[in-house]
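Missing here is one protein chain; the remaining ones are kept as they sit in the complex.
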Amino acid sequence: MKKFLALMLAMAMVFALAACGGDNAETPATDAPATDAPATDAPADDAPAADATGAFKLGGTGPLTGGAAIYGTAAANGAQIAVDEINALGGIQFELNYQDDTHDAEKAVTAYNTLKDWGMQISLGSVTSKPCEATAAKNFEDRIFALTPSASSTAVTEGKDNVFQMCFMDPNQGSASAQYIFDQNLASKVAVIWKNDDVYSKGIRDTFVAKAAELGLEVVSETTFADGNDTDFNVQLTEAKNAGAELVFLPMYYTPASLILSQANAMGYAPKWFGVDGMDGILTLEGFDTSLAEGVMLLTPFNADAQDEKTQAFVEKYQAQYGEIPNQFAADAYDCVYAYAQALEAANATPDMSAADLCDAMIAQFTTMTFDGLTGEGMTWGADGAVTKAPKGMVIQNGAYVGM
Amino acid sequence: MKKLSKQSRTSFFTYGGVILAYVLLQLYNGQVGLSSMIQGLLVPICAYVTMALALNLVVGVSGELSLGHAGFMSVGAFSGTAAAIALQGVIPLAPLRLAVAMVIGALFAALAGFLIGIPVLRLNGDYLAIVTLAFGEIIKSVLNNLYVGFDTTGFHFSFLADTVSPRMAEGGKLIIGGPMGISGIPIISTFTAGVVLVLVALVVIFNLVNSRAGRAIMAARDNRIAAESVGINVTKYKMIAFVISAALAGAAGSLYTMSLSTIVANKFDFNTSILILVFVVLGGMGNMWGAILSATFLTLLPELLRKFNLDQYRMLVYAVVLILVMIATNNPFLQRVAGNAAARFKRKKPAPAVEGGQSHE
Partner (left out) sequence: MTFLSYLIQGISLGSIYAIIALGYTMVYGIAKMLNFAHGDVIMVGGYMCFFATSGLKDHFADGSVAQTVVPGLAGLLLAMAVCTLLGITIERLAYKPLRQAPSLAVLITAIGVSYFLQNGAQVLWSSNPKICASIIGKGAISLGELSVSHVILLTVVVCVAIMVALTWFTGNTRMGKAMRACSEDKAAAQLMGINVNATISMTFAIGSALAGVAGVLFTSAYPTLQPTTGALPGIKAFTAAVFGGIGSIPGAMLGGILLGVIETFAKGYISTQVSDAIVFAVLIVILLVKPAGLLGKQVAEKV
């Protein structure tokens, strides 16, 4: 009788396959190279309405569920706000589609392929680094331009002429932080706590340690943590304390950082803290005692407390729509969409252009244009896809960021 | 047909089914075209199917619960992929390179399976399960700290910190970068290679199960003491099943990794082991057909749910479907109904209630 059940399963599957096949039958062009005439690319079955209004199909993948969901949902929300704003202006129109990749390379490729079937013309890559490496390879292969909000590892852009980043590249952050600590003479003995199974953390740590050695900063303690081992930091902190570190460098996201700060406080250890852009968001954690983060320094391109009009309008809108304060992932994704709008406008691109034509136009635009956004003024991009923007040194005082 | 034993009939139907599915899919793709999403999933599905078959050999046939099979997959994935990258200049022909990589992955995984099998197979039941889980975690942790470089002088290794890069000659390449895993993997896995691997796995498993060794393995599963009393070396036969299973998992790992351009050791964590166990249990323990179908169905399910724009509810729906399927397939009433239907379907003889229903206990 198990066989019978298996048979039923098989039938269910066949129907499922047939269903997808059926959808696809109308768009035979989806798997052909994107050099096809634009006319064949446009009529994707799912969105005839979008074609009528002439919108650019903008797709992205990110972890919308699972352990990394905070980053993916923030980016998707930030991008959605930007799309709504731009569409309301009546000029360039976007249709946004964010697919879940659960922070996994295989799922990211599937999500990417789903977007391709949908008829994606320009892409927001993936939110996290490893999945983005996988989708960036597909972007390169299919000649679909990608501008990732937050996938910061070098392997994302390496060897791909059509993949660009909105965030800093990891190595830049590491060396900039070491340089900053050295220039400001913040400490001579430094401890580093990093996440051993995370590309982002490891990338920053590597360049930080290399730069520190070059500058003569002494790294007295280096300890790690990993997924599934990221709640208890007493040992790491004890080691840093015993080694006499005056400053602890935390290349990580704000969730583990919040635990480190509270545990250090509990054991009475109060060094200087130095974070990276992933630390942004710590002040807006629901229920977080901001006095714990007093004096934390970080290099970040965005802070939700900034007084300028653009940031305040964005934060307000985000809060009204999603009930939370946006972090830098949201801001990066928001900037991505605006950068696209600017580039598409400058290139006189129209939604009936094929992905490959748009790709060439975007490469030409991004390597020459200058863009002002929430996460920096006067951003420029190199041909390697890396962004150049000035990181702002911030210090937390009385529960708010103050420029250093 | 009548001359064939029931076992060989099952195995021929299974081979035929896989080949038929392959031919139909290829024809359909040629005539109408599959969506990119399905095309992208074909190789991972083949890898998961092979994993499910491999685990079924241990859980269903040999009767040992393994919660660390993703560990063997990762050993195969990392060794096979490293070999494929290193051999890029030596073997220009991609399919051959893939085959060599899968064999190397299988060998390394088999070695790991043998070494781990020595302590593991001395234990029973849930204790055996937790030790396999422990080994899976250890493998993950080791791979997360392993650095392997390759240059003209050969391979270089280091552990915990990257001392490889400075030691390498000009033009050397860091292949495995600890927690960064492997980046820039050449995508050489194909659906055809995947189906061949599934067929190889089926041939190996059916031949094992229908051999003297296979009967000894199942005898040891059903009653260890009775098996021992008739002179079966239980540990040896269980080891055979375990090592073969590990080797198949390793080959599947190589295939899987080389369909993506990047891999990290964390991919092969406890959750992946559990996912594969779900395939096996849903498909019916010891039932190879069931493992193939359930692995395919459960891999496709969350992706097909994308169609419905469920956003964050997607995985919630997946969880509910999983629970409902488990309850439905184990519901005595539904089982009776299904049994009756099957009996009517076969007409001649009513299906014996125990057919294919080997349970874990």
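Lettered A and B in written order, each chain numbered from 1.
Here is the rule we go by: a residue touches a chain if its C-beta (ideal position, glycine included) is under 8 Å from a C-beta of that chain, and two chains touch if they have at least 3 such contacts.
In this text the structure is predicted, and so the values were computed from the model without any measurement.
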Among B:L96, B:V203 or B:I323, the residue in touch with the chain that has been omitted: B:I323
Residue in contact with the excluded chain [from A:G90, A:G216, A:G287 or A:G403]: A:G287
Options B:A94, B:L123 or B:V234, residue touching the unrepresented chain: B:L123
Those residues of chain A which, in the complete complex, touch the missing chain: 65-67, 69-70, 73, 196, 223-226, 228-232, 234-236, 238-239, 242, 255-256, 258-259, 262, 265-268, 285-289, 323-324
Chain B residues that touch the omitted chain in the full complex: 59, 65, 119, 122-124, 126-127, 130-131, 133-135, 137-138, 141-142, 144-145, 160, 224-226, 270, 274, 277-278, 281-282, 285, 312-313, 315-316, 318-320, 322-323, 326-327, 329-332, 359-361
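We take it that only the chains that are shown with their structure count from here on.
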Centre-of-Cα separation between chain B and chain A, whole angstrom: 33
Partner chain B, residues of chain A touching it in the complex: 1-6, 8-10, 12-13, 16-17, 19-21, 23-25, 28, 30-31, 64-66, 69, 73, 99-100, 102, 104-106, 109-114, 116-117, 130, 133-134, 137, 153, 155, 158-159, 195-199, 202-203, 206, 226-228
Chain A contact footprint on chain B (complex, rising order): 28, 32-41, 44, 141, 144-145, 162, 178-181, 183-184, 187, 256, 260-267, 269, 283-284, 287, 289-290, 293-294, 296-297, 300, 303-304, 306-307, 311-312, 314-315, 329, 335, 338-339, 341-342, 345, 351, 353, 355-357
